[in-house]
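Take a look at the structure set out below.
Complex shown without one protein chain; remaining protein chains in place.
Here is chain A:
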Amino acid sequence: MAHQAHAYHMVDPSPWPLTGAVAALLMTSGLAIWMHFHTMTLMTLGMILLLLTMYQWWRDIIREGTFQGHHTPPVQKGLRYGMILFITSEVFFFLGFFWAFYHSSLAPTPELGGCWPPTGITTLDPFEVPLLNTAVLLASGVTVTWAHHSIMEGLRKQAIQSLALTILLGFYFTFLQGMEYYEAPFTIADGVYGSTFFVATGFHGLHVIIGSTFLAVCLLRQVQYHFTSEHHFGFEAAAWYWHFVDVVWLFLYISIYWWGS
């Protein structure tokens, strides 16, 4: 153990920030190359490098925290601040798309027929699959809270079951949303309605997939006894993220699916 008079974690040198930066470079330039020269090689290379970076960097964090005990109370507090700040930044990300939606829908231009939904757009019935999706995500919020309490109370079997159920509900949402996308009577190319609808719900869907992945990693870790009944911040971070995803859906549902129909 390093000789230090403080409780913080001075991390060892690591190559993953560099590989992550290189991955970002390859993905962005690869995107430009794909758009202009119709070859996906550079971008795909960047994506693979990104996945490798994420896997190895987060694996190292788990090693440092769970196996080496570097996540002392002040370190954990810093991680909490970090996750909250990250989620806040994501809130602002979605705020932008909501701004775009309300900008176009509150004062619809003559090109749209001066109305919202625009002329010619058949909206999805908010009381069919979208309502089911709402119920699914709300239920998953309940199950993830159940999982948290199970962990805190030291109940392994219940924790695993409720966490697995949460992930299944997440997959069910993604599946239903995928079906909706396939069956929708409008596309992303259908004016500003299509743009705002698919960009906002699309990024939300991506975040559902990210959140489900985070929870799945937590399930794996829970099965392997990483979490203790007092110290399980990885799980808490995943739960916070999942609740954030749920709240964004609620705003999407109210604004785009319901009010916007």
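Just so we're on the same page, a residue touches a chain if its C-beta (ideal position, glycine included) is under 8 Å from a C-beta of that chain, and two chains touch if they have at least 3 such contacts; residues count from 1.
Heads up, the rule we're going with is that contacts and distances are computed from a predicted model.
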{"item": "Options \"Alpha-endosulfine\", \"Cytochrome c oxidase subunit 5B, mitochondrial\", \"Galactosylgalactosylxylosylprotein 3-beta-glucuronosyltransferase\" or \"AP complex mu/sigma subunit domain-containing protein\": UniProt name of the undisplayed chain", "value": "\"Cytochrome c oxidase subunit 5B, mitochondrial\""}
{"item": "Of A:T19, A:T72 or A:S195, the one touching the omitted chain in the full complex", "value": "A:T72"}
{"item": "Of A:V136, A:I151, A:V192 or A:L215, the one touching the omitted chain in the full complex", "value": "A:I151"}
{"item": "Of A:M43, A:V208, A:A239 or A:I256, the residue in touch with the unshown chain", "value": "A:A239"}
{"item": "Contact with the hidden chain (one of A:S14, A:T28, A:T41 or A:T88)", "value": "A:T88"}
{"item": "Where the unshown chain meets chain A, residue by residue", "value": "1, 3-7, 67-74, 76-77, 80-81, 84, 87-88, 91, 148-149, 151-157, 159, 225, 227-232, 236, 239-241, 243-244, 247-248, 251"}
